[in-house]
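Following this message is one structure expressed as structure tokens.
As you look at this complex, bear in mind that one protein chain is not there, while each of the others sits in place.
Let's turn to subunit A:
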Amino acid sequence: MSKPIRFYYDLLSPIARGLWIGLKFSNSPVEYCPIALRKFEQLTDEYKKINRFQKVPAIVGGDFHLSETIAIIRYLADKGQFDEKLYPKTLENRARVDEFLEWQHLNIRLACSMYFRDAWLFPMNGIAPKPKPEQIQALIEGVENNLGLLERLWLENDFLVGKNLTMADILGSSEINQLRLCQYRVDEKKFPKVVKWLERVRVSANPYHDEGLTFIDRKSKQSTAAKL
């Protein structure tokens, strides 16, 4: 039996969480190695030996160290260690997944991570004050412009790439789900397709989808309770 790869992740990171879900579906031996970003464990010298970029996610297989989610997915797929439905072998579908993952980097991912960073992460860690209402509004507009693109350009079918769940759906929805921490919910009136798609992804990716969001949901409830 092949030696398990070591997977370094933090479920607080949307992209690491997405890959974590993908790996749970892939019946390959994986040793899960959590890295606490909130304790800055990714910045230690010890972790630098694992990943010179000092980011999560990362994998180690034997002497081979690899970072960047899409590179990890492709590497494991080439080794036959990644679920073929999630990263399809057929040329057109694989190219479409690649296209979405590249598109989302500077669209959905960028807008959501800026909102998350400025509205939750920085204030929570005392790095910056809580943004003013008009700043929050500008961040929400950035997110909703991108949700609009998702609604119009990507959601012609049940999933982003045809009729089946792929890593495009898992990683795309993971970015949006991150905003639960900011008490943001996608408006069904504005983005009906997106809301239905998020639910389809949840159902198709369970039980791992909900398990991966346990920490996020717990923190989100704490924030709500604090407001009350």
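Following the convention adopted for this analysis, a contact is a pair of C-beta atoms (placed from the backbone, for glycine too) under 8 Å apart; a residue touches a chain by one contact, two chains touch by 3 or more; residues count from 1.
One rule holds for everything that comes next: contacts and distances are computed from a predicted model.
Q: I notice the complex is incomplete. Of the names "Trafficking protein particle complex subunit", "GH16740p", "AP complex mu/sigma subunit domain-containing protein" or "Pyruvate dehydrogenase E1 component subunit alpha", which is the UniProt protein name for the chain that's not shown?
A: This omitted chain is identified in its UniProt record as "GH16740p".
Q: Touching the left-out chain: which of A:E41, A:D98, A:E144 or A:D158?
A: Considering all chains, including the one not shown, the answer is A:D98.
Q: Could you tell me which of A:A71, A:A128 or A:V203 touches the chain that is not displayed?
A: In the full complex, the listed residue that touches the missing chain is A:A71.
Q: With the missing chain put back, one of A:L43, A:L153 or A:V203 would touch it. Which one?
A: For the chain that is not drawn, the touching residue is A:L153.
Q: What residues on subunit A make contact with the chain left out of this view?
A: 52-53, 64, 66-71, 74-75, 78, 91-92, 94-95, 98-99, 102-103, 105-106, 153
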